[in-house]
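Shown here: the complex without one of its protein chains, the others still in place.
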Amino acid sequence: MMANEVPYVGIISCSGEGLPEGTLSLVACRQVLEDLRPGNSVTMCLPLFIAGGLEERTFAAKYPTITVDGCEKRCAAKATEKLSGKPTRSLIIPEILKKRGLPRPIKMRHLGKEEKTAAQAVAEEIAKAIDEVLEKA
Amino acid sequence: MDNKAKKVAVLACSGIGKAFGALARETTYELVERVRPNTAVTTCLALLVIGDPEAKRLVTENPVITIDGCAKECAKKSIESQGAKVAKAYQAMNFFKKHKDLKPEGISELNEAGQKLAAIAADELGEVVDELAAKEDR
Partner (left out) sequence: MAEFLETTFEKFIFRVKVGYLYSNEDFWADMQGYMATVGLTDLLQKSKGDVAFLETVEPGTPVKRGQELGKIETIKATFGIISPVTGKVVEVNSELEASPHLINNDPYGAGWICKIELADPEVDKCELLQAESYMKLMKEKIAKEAKKLYG
């Protein structure tokens, strides 16, 4: 990366419709983009990335990526590795929640207080990961 | 006679970054949780790409409805890339076109109008789920 370029990190979130952690992942990533690390983070649409989105794939090939997965199946990490290259960091929500002593979310939509607390915790971990990635770059 | 309950797979793109992505996702949840909880099922779109056998079976052995957030049709393309057919493909934008007074806003969380629109869209799609499930019964 050239010295005068803006340092970006691409965040690729699991979009898992089949589990609450999927929704949590999307909410946390938006928090990072809008509040915690605006200007350095770029969220990438996983379905579009998978379906061949040129902008998504070009960006992922050029900049470091952090994947955020809702479960051990690690769809975001595996899809990113398959289509662009190994992500720089791979986060899994159940591990983050365990580390923070937070319960597993129950709701898939219309998040309650507990889910919002969990989303905030995940967002903070993503932000921390962004800082670490940019420091090394 | 095959007594196994017929399922209809409903897959949404829920692309991050667009209100219509959130609408697609919410409509899917309305269908599988409220409107047709015994017939409509969903799974994660990304599971198909990583070759999850259960996800692949769901879309190849059952009729599939896709709900996309935009004209890029990522959900539809993901299903077709697995060699499965999409029985009915929808774009969330078209739900809004039919109900202009309910403008969906918000990405992480849909606004009230968006949630109402998702509920209406799901009610309409409930009949489509019934038709597809009935075809499978024949």
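The chains carry the letters A and B, assigned in the order they are written, with residues numbered from 1 in each.
The rule is simple: contacts are C-beta pairs under 8 Å (C-beta built on N, C-alpha and C of every residue); 3 or more make two chains touch, one makes a residue touch a chain.
For clarity, every value in this text was computed on a predicted model and none was experimentally measured.
Touching the missing chain, out of B:V32, B:L45 or B:C70, is residue B:C70.
The chain not shown here is touched by just one of A:E17, A:E56 or A:E115, and that residue is A:E56. Remark: the residues of chain A touching the chain excluded from display are 8, 10, 38-39, 42, 44, 54-56, 58-59. Not every partner is drawn; the one left out touches chain B at residues 18-20, 70-72, 93, 96-97, 103-105.
The definition used in the following text is that only the chains that are shown with their structure count from here on.
Averaged Cα coordinates give chain A a centre that lies 23 Å from the centre of chain B. By the touch criterion stated above, chain B contacts chain A in their complex at residues 11-17, 21, 25-26, 28-29, 33, 42-47, 49-50, 52, 72-75, 77-78, 81, 107-109. Remark: chain A residues 13-19, 22-23, 26-27, 29-31, 43-48, 50-53, 70, 73-76, 78-79, 82, 108-111 touch chain B in the complex.
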